[in-house]
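If you scroll down you'll find the structure; I have some questions about it.
The complex appears here minus one protein chain, its other protein chains still in place.
The letters A and B name the chains in turn, as written, and every chain counts its residues from 1.
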Amino acid sequence: MRIHVTPEWCLAMARREGDLEVGAGLRAPHVEPEEGASSLVEARIAFGRFVHLVRRKRGISIERLAKDASLDLAEVVRIEDDLHYNPDPRTVYQLARVFGLPQRPLTELAGLAVPKSERFRSEAIKFAARSESMEALSVEESQALEEFIRVLSERHEA
Amino acid sequence: MSADVSPVFLVNGSTGELVAAELRDGIDELDLQHWEHNWRPYLVERVKEMQAQGVPREKWPQQLHWNWRYKARVAEMFLGQRGFAIRCEGMTQGLMLVGLVSDARIEEQRGKPLVYVDYLETAPWNQSSLQRPPKYRGVGSLLMNAAVSLSLEETFGGRTGLHALPQSETFYRKNCAMTDLGPDAAKQNLRYFEMTPDQAQAFLKGGK
Partner (left out) sequence: MTEPTKRTMTLNLSDEEMSVLDSLAQQKDVTKTAVLRQALRLYQMVSVRRARGEKLVFENDETKEKAELMLL
């Protein structure tokens, strides 16, 4: 769609707009300013790590996960490896379904929604820090994973 | 698929001069990069300053918590949702998400489809509450022009609706001359504004 405006219209309307605020839309829940910016990136790191570990815990390959979740192989690889990759809401939905986990906390973890609590954010960071990319899932990783799944499930009930 | 681009003008907040800009039918990755790496850090800094100055939370900019990546995905996924962006001098200056599946509420227009503005935001440096003078003026009017024009193109007659942020009520009530249907309990008590076909024509002609 294209619009057709004259310079005169733009000038007149901009002058009248002056210093008025113009925002419209529903307000989102309050979040600390530091969290607002960095939590998105931190959440994404934890999300990729989480998907990676859950997959390895279940002993399935990336190919298998992609097939089960009806996702592109390339996308699953990027979710696990690429810090700057933003997953689709549909992708998060599919992964939650395949893993048998609640939607909302996973959506927050994927950086598609701002986490509502400080505790969730710190748990996500702790989890990302504790988990290492290793061939076999270590006892430490296994414990970290179990605990985080518990936190995710608790959040869903909260 | 490349976006439709319309040449438009913003006004430089310091000089009052017209500056060439473009309205884009679609929000693409570049706009999202600008949002993430330019809008957000600016907003976060300003809010940190406000926090340090003891400005109460209610006065912090609402838009800090809006996630345009998610909104842009929604626009991609659904035929009934469309995104728009305004760029000027290589930077995204405004973003808007609209829906096409809502109905009018004004009595005489009831049941007729309209373009509903889900979200409209101008870059933080264009907001006078955060920067004086604002960098550019006119983003709101141009995005509303896009919403109304889309409504006409869809044969909705120019009908447009939205819930205004509290600090923006004057813009929609006076500049856009929309009908104020009052606070909506279902939408955080934000005031709901609607434009009739006649009001739409008046707006496109340059209003009063």
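One rule holds for everything that comes next: a residue touches a chain if its C-beta (ideal position, glycine included) is under 8 Å from a C-beta of that chain, and two chains touch if they have at least 3 such contacts.
Nothing here was measured: the structure is a model prediction, and the numbers come from that model.
**Student:** Looking at B:48, B:69 or B:112, which makes contact with the chain not pictured?
**Tutor:** B:112
**Student:** Which of these touches the unseen chain: B:15, B:53 or B:155?
**Tutor:** In the complete complex, the chain left out is touched by residue B:155.
**Student:** Give me the subunit B residues in contact with the hidden chain, please.
**Tutor:** Answer for subunit B: residues 1-2, 4-5, 77-80, 100-101, 111-113, 154-157 touch the chain left out.
The rule we apply is simple: only the chains that are shown with their structure count from here on.
**Student:** Which subunit B residues qualify as touching subunit A in the complex?
**Tutor:** Result: residues 4-6, 8-11, 16, 18, 23, 25, 36, 40-41, 43-44, 47-48, 51, 57, 60, 62-67, 69-70, 73-74, 77, 97, 117-122, 127-129, 132-134, 137-143, 145-146, 149-150, 153, 162-165, 167-168, 170-172, 175, 187-188, 190, 206-207 of subunit B touch subunit A.
**Student:** Quick check on the complex: what are the subunit A residues that touch subunit B?
**Tutor:** Subunit A reaches subunit B through residues 1-5, 7-31, 33-34, 36-37, 40, 86, 88-90, 111-114.
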